[in-house]
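Written out below as structure tokens is the structure these notes cover.
A single protein chain has been omitted; all remaining protein chains appear in their positions.
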Amino acid sequence: MNTFGHFLRVTTFGESHGPAIGCVVDGCPPGLSIAAEDFAHDLERRATGRSRHTSQRREADEVEILSGVYEGVTTGTPIALLIRNTDARSKDYSAIASQFRPGHADYTYWAKYGVRDPRGGGRSSARETTMRVAAGVIAKKWLAQAFGVEVRGFLSQLGEIRSSRPEMPDWADVESNPFFWPDAAQVPELEAYMDALRKSGDSVGARVDVVATGLPAGWGEPVYGKLDAELASALMSINAVKGVEIGDGFDTVPMAGSRHRDVMRPGADGRPAFDSNHAGGVLGGISTGQALRCSVAFKPTSSLRLPVEGLDVDGNVVDVVTTGRHDPCVGIRATPICEAMVALVLMDQALRHRAQCGDVATKR
Amino acid sequence: MNTFGHFLRVTTFGESHGPAIGCVVDGCPPGLSIAAEDFAHDLERRATGRSRHTSQRREADEVEILSGVYEGVTTGTPIALLIRNTDARSKDYSAIASQFRPGHADYTYWAKYGVRDPRGGGRSSARETTMRVAAGVIAKKWLAQAFGVEVRGFLSQLGEIRSSRPEMPDWADVESNPFFWPDAAQVPELEAYMDALRKSGDSVGARVDVVATGLPAGWGEPVYGKLDAELASALMSINAVKGVEIGDGFDTVPMAGSRHRDVMRPGADGRPAFDSNHAGGVLGGISTGQALRCSVAFKPTSSLRLPVEGLDVDGNVVDVVTTGRHDPCVGIRATPICEAMVALVLMDQALRHRAQCGDVATKR
Amino acid sequence: MNTFGHFLRVTTFGESHGPAIGCVVDGCPPGLSIAAEDFAHDLERRATGRSRHTSQRREADEVEILSGVYEGVTTGTPIALLIRNTDARSKDYSAIASQFRPGHADYTYWAKYGVRDPRGGGRSSARETTMRVAAGVIAKKWLAQAFGVEVRGFLSQLGEIRSSRPEMPDWADVESNPFFWPDAAQVPELEAYMDALRKSGDSVGARVDVVATGLPAGWGEPVYGKLDAELASALMSINAVKGVEIGDGFDTVPMAGSRHRDVMRPGADGRPAFDSNHAGGVLGGISTGQALRCSVAFKPTSSLRLPVEGLDVDGNVVDVVTTGRHDPCVGIRATPICEAMVALVLMDQALRHRAQCGDVATKR
Partner (left out) sequence: MNTFGHFLRVTTFGESHGPAIGCVVDGCPPGLSIAAEDFAHDLERRATGRSRHTSQRREADEVEILSGVYEGVTTGTPIALLIRNTDARSKDYSAIASQFRPGHADYTYWAKYGVRDPRGGGRSSARETTMRVAAGVIAKKWLAQAFGVEVRGFLSQLGEIRSSRPEMPDWADVESNPFFWPDAAQVPELEAYMDALRKSGDSVGARVDVVATGLPAGWGEPVYGKLDAELASALMSINAVKGVEIGDGFDTVPMAGSRHRDVMRPGADGRPAFDSNHAGGVLGGISTGQALRCSVAFKPTSSLRLPVEGLDVDGNVVDVVTTGRHDPCVGIRATPICEAMVALVLMDQALRHRAQCGDVATKR
């Protein structure tokens, strides 16, 4: 299933080394200004080759808008976006076509489908996330214009190094370093850590935190389309993600209930103010109006220079050698992907809420 | 949205203190034996009142099969299950009808819908999870018969007390204590901990681990219906869940890639054997054929004897006093709910896989 | 698949002679008044036994509201409706359990599922349409309150007898005779025709026309959720329906384009007025703001007193004798069913429109 969302539906397609990748965004309200330039910033944030700490493959991702936009404005019809894959077709893949790399989806795709496109991981490549970021740009723009909602993320842990995990970082700091790191003072340490890691040929995981501000109370569809359930699905669907938390997440397990429950008080604007935000902005699957907070675990990439034993399709043990330019920590580039998925969930939930409850008036 | 699943679709309905709760299970293959007695075991495991460590409210949950079963066998038509709510209608709810309890969904339901059923939490009550368990019984039975898949869970952390978190517990041990705890020696410690907690009037969270065995390789729908993404959505949709992990989850963040990637070797049965299972049985969103491992964080319940300040619908600060019989740790009864959600995801994925790839033959 | 609709989702369940039939209506906006009495009128219009021209089986259909309504008002949670089947369980079905009646779904259900509930046609019985009518009551009420939309139908042909098929009948006339017939003068002819038919033991088909008034322009989802496409699906899904027309339908085939295109002029209320309504109120799958007109063909029922040869499950030729009380023309009672399906489509489209285009302002 290559479609995400219910009212805002994003369908992505394309293999890592096929002719192109693309997506179709269906259900976007009409009247939103969208231009090809809008996609550049977030695609650049996701792109490889920005610093020595990510893969040195240079993707020049030019988005072409194929439909759904007329005279710079969305018309309500499906928005198709296309990015041609360049420099990706000449290689010889025969050596790896019959091998299953440990930690990769080679074996599982083959077990499922009986055939697979081995070029660069085919459909299972993180290349697919480019289109998530592109679709997310539309969602971010609509959310900002229609509701003032902002969705931003940062790297909160890189391998063994932990950030301060602020509830609300200084976003200028986050964007000023190649790690999306909230604590400027730690950046030299990160640089050294990554340099050593790169030399070792190994990889580590990362944790990304996403914060969305400006949400009204009331978004989220109980009981099976809960805001947090949809976020969990969206974030877990990103390549290499192994865990998702909302608010305090697993830290709530040893916590006392008397501490966890966020107390409400009368707020300045007539809406409730909260003394704390352990819940991460969601109660009963519905937004509380506080900042939405979620956190994601990325596993270490399995594409290493270090050789490893694997199997081939005939069941023989083979030496798997991964060449090419890979990320020693995929999580570094994952921040805009996480932001995109959160934005897509929020826009979908906003539209769903409007469908059922468009005429609800509450006192606050 | 009150429907879960794509090919196997479960629609639940009902409020905690309304006339009844129920569900419709649509898409179940014909020919499966189902009787009302089949539901008793798992509903009993979920029920309150089994030990002094859960709420003392006694739910006598009798499942009535309304449709979809003829002469004890499913016919392929929708299976409707109904449980009448008993003893739930006499109370006076006027005091709490206008209050928003901190940590509960009272405020968010009201903000979303403008009206809400305040009786026992209405639709946001964990009462709804009864029908998840009932639907899960059907999924468990089909998975066992059609594939030999078994889905079982255990409590791996209770507040501050951690179990050994075995990859594969002794299930007899798990079922022999009221905590679903895998380490028999710790049970007295748990008893004492819960007794003290109950006296204090406070609550704690819990962690539940679920293990599914017997899966073939190949289940899971890339890229937006990934097995792990669907699990994340399913588990996060359970009341009080704040985090979901697949395999090693957040522990993968500081892990080296050279350690994390699970090496395959030729297996005894012609299928690959794996040296480890850090991935939790999923690669690229598709099952590897190993045991599926996931873990869930439950927050501490917010229904405490300890009074707290809250708001009413007019924005006034009020004292919220929660009376009634509540669980000091909701996670204790959550194990069968988690199992049910995993089973529903697996059955859904099995049917989806069969639809698209029913005729795929791979060499192993 | 037993769920109808996208934003307003109706899931029905139940067999003709099982314990109960029911439905779950999910996605209904909160704040709508609904009481059990609301269902009586349309269920009575659909019920058998109102006149000698329909089956003499008397269904006493009492709707129980199980959820989703609190203090008489919808809360936004799923609305479950239940009707117990009475007097339906004592019969001996062993004779027909292994027979395939010609013109019925006996053989196809068996071929699909390998098992079937033979009691009264099981799930394939028109009994299922009772819940469509019940769900339609909710849609009709919401449409009337929120938009002033009225959905009404009439019988426009009964076997060989054709009505005048007025574009807008006198609805009091339609409701004043047991045939939902728009031309009072023809009623005696219909009575005689049906009396003769009943004596003959044979059956005939019927045509039902549905008119919805008060629609705004703009409802309908191009290009695969078009208003007319959804209507076609909804109406064709009713038992015994073999054809659906929108506007002039098949009469447009020989028509000149210069006559068919409905010319717009400035209307009294600032909205366009149309010189004609050949299109039936839909252009490009979107409502024009004119009356919506559609028409449905019902085949003659295959349950006849006249014996016929059939097959049994072992492939033997058997004499099929249908006893019991059947309708010589199922179309007579079908008018409220058609209305219900049109109302459900319109409400679904209204919600979908609001989701995507809730903030669109056009000049007229």
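We just call them A, B and C in the order they show up, numbering each chain from 1.
Simple rule for what comes next: contacts are C-beta pairs under 8 Å (C-beta built on N, C-alpha and C of every residue); 3 or more make two chains touch, one makes a residue touch a chain.
Note that the structure is predicted; figures quoted are calculated from it, not measured.
> Using the touch definition up top, pick the residue from C:Thr77, C:Thr130 or C:Ser287 that touches the left-out chain.
C:Ser287
> With respect to the chain omitted from the figure, which of C:Leu8, C:Ile96 or C:Ala206 is a touching residue?
If we include the chain that is not displayed, C:Ala206 is the one touching it.
> For the full complex, which residue in C:His17, C:Lys140 or C:Lys226 touches the chain that was left out?
Touches the omitted chain: C:Lys226.
> Quickly run down the residues of subunit C that touch the omitted chain.
Residues 1-4, 6, 12, 100, 102-105, 107-114, 123-124, 128, 157, 159-160, 202-207, 216-226, 228-237, 239, 241-250, 252-258, 260-266, 270, 272, 278-280, 282-289, 297-304, 306, 308-311, 313-317, 331, 352-353, 357, 360-364 of subunit C touch the chain absent from view.
> Over the whole complex, note the residues of subunit B touching the chain we left out.
Given the touch definition above, subunit B has residues 7, 27-31, 76-77, 146, 222, 351-352, 354-360 touching the missing chain.
> Can you list, in ascending order, the subunit A residues touching the missing chain?
1-3, 9, 11-15, 18-22, 24, 26-27, 30-31, 64-68, 70, 73, 75-80, 82, 109, 112-117, 119, 122-123
Throughout what follows, only the chains that are shown with their structure count from here on.
> By C-alpha centroid distance to the whole-protein centroid, which chain wins?
Smallest offset from the overall C-alpha mean is found for B.
> Looking at CA centres, what chain is most distant from subunit C?
Ranked by distance of C-alpha centres from subunit C, the top chain is A.
> Distance between subunit A and subunit C based on Cα centroids, please, to the nearest Å.
45
> Can you work out the whole-Å distance between the CA centroids of subunit A and subunit B?
The separation of the two C-alpha centroids amounts to 26 Å.
> Based only on mean CA positions, could you tell me how far subunit B sits from subunit C in angstrom?
39
> Give me the residues of subunit C that touch two or more other chains.
27, 30-31, 76-77
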